[in-house]
Every structure is written in structure tokens, then in C-alpha cells.
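Could you have a look at this structure, given as C-alpha cells, before my questions?
All protein chains but one are shown at their positions in the complex.
Right, chain A next:
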């Protein structure tokens, strides 16, 4: 039985276990005067039987599937002739690939060497045995545990408690998925970055003022030495993010104040969804809006007043990114402003404050931590934003504070470094991981600060 078939059979087995457990509990219940005298509802007995049947056997299957290839390969290598065993890891890997290919389609005649043909035959045989053993182990584990659970069912069994407990563990497992994925991402980026830092010193990367990620293909190549200073990239990212925040924070905040404090409910019910539609526009659409509409417009209007504006200016990318973030800021701020208790407003009005005084001196200060938290989340978003800057910002890394010039950002460079055919262990490619790690660290710190601020905000009124 192949693996996908095995999964289907496994699910059927679980279904059978559920009904078997349920039926047994009901039949036991008739002996003690009905379902109401059971410790738990029949559903729980069924679920418990199904859990006992399913979880251990599926865990067994998963472990088996993870390790079987490794062990089979080990056995094959053991039986290879001695001169082959002494080869380097890379060559051995190549050989094993050949063996696998021969084993799959032996008629192709990829190799005539006898030890490879022998190994391929052995591989096919082992794989068949393995599949068989796996099927038997999986099904027998499932059936034995199902029977054990089924036999254990009696009227005073606390099936509900056990099922609730299992449910809790399932939830915990789901929560762990996100955590382990994050750890996995960090580790993979970290290890690639460490490889990069073996080629380029850490300080050169973090404090270097020049970015031109070229690596020599031949050792005598002219101009082949690269410079991996990340400062121009982070400066570019900061410049564009700053322009974006200069647009998004005032506009978003004031929109939120209007919506929360002044707008008539009817107006609010129209404006709020419209504003949130902005958040639903794909960033790639913003990207070509920035590249094809805003950037040429800025260049032309700059030319009219005698300014030399690059056609891929930081300003264009920043402006459009700012517009993209407005709904983010306004929606978060709207929530915290609405959360400020009405009694505070009443207190201020009762002292003779006008509406704008109340907003300025009571509502905004009370909501400030929440607003700051929202703004910091928006900053993380701006820093990590890719599509708009890939299309609208430049590719050359200039270290400048002039928003009319073209700058490049970390995300743009990561895209540039990893797009196309690349050698995966040259410093040029690995530098993308180092940039990713830096970016991850920066946004992580910002998110951490944002969460701390938001936490403080929660304690504000009580």
C-alpha cells in the first residue's frame, strides 16, 4: 500500500473507531438504565477511542516516513564496494542519486557498472519491504490500540475528562506551530548568515558605507571584489519609511480622530469601509501606481520648478507607501480612540472644555500609548514592504538624505540578490540572508517595543 492510500485507510480506521466506541458506550448504557447514567456522553467514548486509534499510529507513521530514506541509504552504502565508500560526501550523494534513478527506471541504462546495478536492485527490494513493514506496523498499531481502548470502555470511565485533555494538547500543538516556524526561519536565516560572515567580516557588513555585491567569478577578474556595507541600504530603507510615516501618521491619525469623535454615524459607516478598502489593494498595484504615475509626475513637476528629481525617487516610493499605510494607522488609532471611556470626555466637557480641547488634552493623551503602538506596527510594515520599493525605488545604493534622489532598500536588494540563477554559496547570495537577518532583528525590536507600549496602555484607565 502506498503512503497516500495508507492515510485514507488510517482515516477510515479512525471513523470506525469512533463509531465502535460510541456504539459500545450506548450498549453498555442500556445495562445501567440509559445514557444519563454514563459518566460521559457517548460522543466522548467514541472520540476517545478514535483518539487512541489515530494519534499514536499517525505519529508512528510520521516518524517512520521521516527516517526510512536515511536508514535505507545507510544500508545501501554499507554494501557498496570499498573504493566507492571512500569517496567524498558530494560524490557519494551523486552516486546514490544515480542508484535511485536506476532503481526507478531500470530500462534507461544510466549506468552499466555492476555495483550500481546491484545497489539499485537492493534499493528496490528494500523499499518494497519497507513499505510493507510500514503498512503492517501502522495498521496493527491502530487496530490494537483501537481494540484496547474499545475494551477499556465501561460505564464509569471518565471519557469526557480525557477528551478535554487531548483537546487542550491539540490546541497547544497548534500554538506551537507558529512558534516553531518562527524559530525555524530564524535558524535557517542565521546559519546562512553565519556562512556569509565567514566570507565578509561582521563589522564590514554592519558599518560598511558602500554596497556593491559583486564577486569575482575568476580570481584575476578586474573590479571583481565586492563591497558589502549595509549602511546605504538601511539608510535608504529609513528614508523611504520616514517619508511614508510622515504621510501616514498625520493623515491616518486625523482621519481616525474625525471618524471617532466628529463623524455622524452615517458618515462613519461610509468612510470607514472605504478607507479599509485601501488596505485591501494589493501592494503590487500600489507599486505600479508609484512607478508609472507618481514618479513621472514628481519628476515632471520637479522639472517645472527647476529641481532635478530622479525618476525613481525615494519621495515617490515613500509617498505611495504612506498612502498604503494610512488605513493601517487610522484603523488602529480609531480603535484606541473609541476605547477611551466616554466618562473622561464628559468630565472634560463638564469643566467647559471644547471638543477640540478635549480631544487634544484628554482623549489623545489617554489613547497615546495605543496610538504609538499602532504607529510602531505601521513602521515595521513600512520597513518590510517590498513590492512598492522594488517597482518604484532605485537599484543603486546611494548614501543620501535627499528624497529626490534614487535610493535602494534592504528588501529591494534581497529580491535582486535572489532573483535569477545564482550560486547558492557565494557571498553575494548569502548576503541576502544577512540582510534578511538584520531586517528581521530591526522589525522584531520594533514589534517588541510596540507590544510593550500596547501592554502599558491596557493598564491605563483602571
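The rule is simple: a contact is a pair of C-beta atoms (placed from the backbone, for glycine too) under 8 Å apart; a residue touches a chain by one contact, two chains touch by 3 or more; residues count from 1.
The rule is short, and it goes like this: contacts and distances are computed from a predicted model.
Visitor: Can you tell which of "Lipoprotein", "Phosphate ABC transporter ATP-binding protein", "NADH-quinone oxidoreductase subunit H" or "Heme exporter protein C" UniProt lists for the chain that's not drawn?
Guide: From the listed options "Lipoprotein", "Phosphate ABC transporter ATP-binding protein", "NADH-quinone oxidoreductase subunit H" or "Heme exporter protein C", the omitted chain resolves to "Phosphate ABC transporter ATP-binding protein".
Visitor: Have a look at A:79, A:181, A:343 or A:441 and name the one touching the chain we're not showing.
Guide: Answer from the full complex: A:343 touches the omitted chain.
Visitor: Going by the touch rule given at the top, which residues of chain A touch the chain that is not shown?
Guide: Those residues of chain A that touch the unshown chain are 341, 343-344, 346-354, 357, 361-362, 365-366, 460-462.
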